[in-house]
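Here it is: the structure, laid out below.
Missing here is one protein chain; the remaining ones are kept as they sit in the complex.
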Amino acid sequence: MTERGRAERRLGWWLSAPALVAMALVTVYPIAYAFWLSLFRHDLRFPEQRGFVGWANYASVLSSPVWWQALTNTLLITAASVAVELVLGFAMALLMHRATVGRRTVRASILVPYAIITVVAALAWKFAFDPTTGFVNALLGLQQSWLTERWSAFLVIIATEIWKTTPFMALLLLAGLTLIPEDLQRAARVDGASAWQRLRRITLPLMKPTIAVAVLFRTLDAVRIFDTVYVQTRGGQNTETLSLVAYDTLIVRLNLGLGSAVAALIFVVVALIAWGFLRSFGVSLEESR
Amino acid sequence: MTGRTSARRLGMLGESAAMLAVVAYALAPLAWIVSLSLKRPGDLNDGRFLPQAVTLENYRAVFNDVQFPAALWNSIGIASMATVVSVVPAAFAAYAIVRLSFPGRRLLLAGALAIAMFPPAAIVGPLFNLWRALGLFDTWLGLVLPYVSLTLPLAIWTLSAYFRTIPRDLDQAARVDGATPFQTLRYVIAPLAAPGLFTAAILVFIFAWNDFLFATALTSTRAARTVPVAIAFFTGSSQFELPTGAIAAASVVVTLPVIVLVVLCQRHIVSGLTAGAVKG
Partner (left out) sequence: MATIELENVSKGFRGGTPVLDDITLTIEDGEFFILVGPSGCGKSTLLNAIVGLEQLSAGEIRVDGQRVDHLDPKDRDMAMVFQSYALYPHMTVRENIAFPLRLAGLRKAEIASRVAAAAEMLELAAILDRKPARLSGGQRQRVAMGRALVRKPKAFLLDEPLSNLDARLRVQTRSELARLQQRLGATMIYVTHDQTEAMTLGHRVAILNGGRIQQVGAPRELYRNPSNLFVAGFLGSPGMNLIPARIDGAGLVLPIGTIDWKSLPPGFAGRKQAVLVGIRPEHFHRARTDESPPHALRVEARAEWVEWLGAETFVQLGPQVFDLPAGPGGVGELAAGQSSTVTSAAPIVARLDGTEQVAVGSPVRLWVDAEDIYLFDANSGITLSPSPSQRT
């Protein structure tokens, strides 16, 4: 290795050290710490009972119906919202890709849901569906108390999520669409492919990596869902999600041992999802070149 | 021929209708919250989308409240601090990733990817405990730190995508022209990357501005409570009546500036948001 090569290496390390340290400090260390805490009985309301309990916290979390219910709810919200977002987002992306006029306007307006604070979006939807302040019941001619029943509450939560994050999906997919050379579409047209055939045989196969990345990002994002549920039902009507369980156990009930076990398990769930995705799609996400 | 032109006209019409629908989809909830904020208290329960009469009373109430102005100040301060503290190391790291070859490159990219996928709920608890031990609970710094860590991947991706658009020939030309590495960064790279830095800054700012989970878990008083928490916990004068109008007004106040910013810089923001996910 030449002198300059070594200097370049050194410079590279120096330049990336602050970012690496910052990222590790507030993630790797707390996760390790959470794992450590999860092996203890550690309830801030009963500090004298502190003691090593091994895997007992995990056993109580995994044997609790609350955990499984929250897991089911989270996966339900994730699956429903990501599926709808993908279809809706793709339609929006195709529209913006095709559009000759008004493209900027559409792009600017779909950035609005992205820019709105999630808490505000959740409140807006909550108020809209509220039987007293809302207009939805009047609009549909219903007398539904949306957020006090489980299934309708889910509907509102999922609708809010979809509204807020479909634009992100659409923009990702649009970026992927613009990477497909226009000539391929023209060639397929000359070859006699209909619009539907071009979509199925040219566009979709070439969009596969983009779709995989977009779905992965959105799935992992949806699994974290907290703000919307917290604002709209606070976990009531059996709509609790994983993040809410962790928050309640740790911050509200101050049970650090048990809560840390929940945190560690959430980490495992997310890691499993990510791993499963990367395996089945085989997309090298690191390849961001 | 007329059949074809009319079919095309129909297609154009359909396209325009679809685009209008998308715009309506995106703007309706915003319009709704603006409308709520302008309604008179007596009209709140009228079941209408638009206000019957417009009043600014809710805005007055929000700014006369003790909580909200403090929260606004906290949000502005914390989000700005997080932005600066995140973008600077991200710029260094992105420059290293794009321009230098060193073994840490892959580690950095993998780390950024891992953190982008990281569930924040998993670290809220440990941070809660740590921050109380370190005296960071309910302080600005206590929120700035997690925001910086969690936004670094986004900032690094945005900036490396940007640096990549700067041809390497320019660096080399500057070196041949007699520039030191620092002069190259200062006179050639930095001016060209300015829009990228700005984009990364906006994205980080929006993340910090938007966060609710850390803000509610790691604060307890006006000292560091940010806008999303203040809005979610708005109680108003009476315990039993939810001050819907005031909440809506507060929401509009914190939303509109960000929306204006985002719409003005839409091109950069879109390229920044998609930088990490799409190759090219």
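Each chain carries a letter (A and B) given by its place in the written order, and its residues are counted from 1.
Convention: a contact is a pair of C-beta atoms (placed from the backbone, for glycine too) under 8 Å apart; a residue touches a chain by one contact, two chains touch by 3 or more.
Keep in mind that what you see is a predicted model, and the values were worked out from it rather than measured.
**Q** Which listed residue (B:Val144, B:Val188 or B:Leu273) would be found touching the missing chain in the intact complex?
**A** B:Val188
**Q** Touch as defined at the start, partner being the missing chain; which of B:Leu27, B:Val88, B:Leu141 or B:Ala179 qualifies?
**A** Checking each option in B:Leu27, B:Val88, B:Leu141 or B:Ala179, the one touching the absent chain turns out to be B:Ala179.
**Q** For subunit B, which residues touch the unseen chain?
**A** 167, 169-170, 172-180, 183, 187-188, 191-192
Throughout what follows, only the chains that are shown with their structure count from here on.
**Q** Centroid from C-alpha atoms only, then distance subunit A to subunit B, rounded to Å. What do you get?
**A** Chain centroid spacing, subunit A to subunit B, equals 16 Å.
**Q** Show which residues of subunit A lie in contact with subunit B when the two form their complex.
**A** 8-9, 11-13, 15-16, 18-20, 22-27, 30-31, 33-34, 37, 92, 95, 98-99, 102, 104-121, 123-125, 127-128, 132-135, 137-139, 163, 167-168, 171-172, 174-176, 179, 209-210, 213-214, 217, 220, 223-224, 226-227, 230-231, 242-243, 246-247, 249-251, 256, 259-260, 263-264, 266-267, 269-270, 274, 285-289
**Q** Give the list of subunit B residues in touch with subunit A in this complex.
**A** Residue list for subunit B touching subunit A: 15-16, 18-19, 22-23, 25-27, 29-30, 32-33, 36, 44-45, 47-49, 86, 88-90, 92-93, 95-97, 100-130, 145-146, 148-150, 152-153, 156-157, 160-161, 164, 181, 206, 209-210, 212-213, 216-217, 227-229, 231-232, 244, 247-248, 251, 254-255, 258-259, 261-263, 266, 269-271, 273-280.
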